[in-house]
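Note that one protein chain of the assembly has been removed; the remaining protein chains are unaltered in position.
After this line comes subunit A, so read on.
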Amino acid sequence: MTVKYTPEHEWIKLEGGGPATVGITVHAQDALGDVVFVDLPEVGRRYGQGEVAGVVESVKAAADVYMPVTGEVTEVNEALRADPSLANSDPLGQGWFFKVKLANPAELEPLMDETAYGEFAKNAS
């Protein structure tokens, strides 16, 4: 299992050879506050790395969710759509956003590992 992190505060988890799971980090949900709405990507659509694939909104603010890697969305978390607060209560688990079939696994390589992201998030405002 590999988990990588983007500078935009998404995490992407690769397990076995299946699609990777994407969500927002503990730091991101904490900065946003209470999440009240998520806009999830279309299943079956292909996104380029860095494209806006969704939106997460707290009562106060909205933030884009970026695609960490190029690939096709295979599934979205309907439970999160129904209960956006899962992004706060379990951001790395039940609060996942979508699954993506990677077009180019090498794109994962330059993303941050947990230690590097921990340092990055500590310094992020």
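Things to note:
Criterion: a residue touches a chain if its C-beta (ideal position, glycine included) is under 8 Å from a C-beta of that chain, and two chains touch if they have at least 3 such contacts; residues count from 1.
Here is the rule we go by: contacts and distances are computed from a predicted model.
For the omitted chain of this complex, the UniProt record lists the protein as "aminomethyltransferase", which is one of "Nitrite reductase small subunit NirD", "HAD-IIIC family phosphatase", "aminomethyltransferase" or "Solute-binding protein family 5 domain-containing protein". Within the complete assembly, A:V36 is the residue of A:V36, A:L92 or A:M112 that touches the hidden chain. Across A:E57, A:E75 or A:D90, the residue that sits in touch with the chain not pictured is A:E57. By the touch definition given at the top, subunit A reaches the unshown chain through residues 33-34, 36-37, 39, 55, 57-60, 62.
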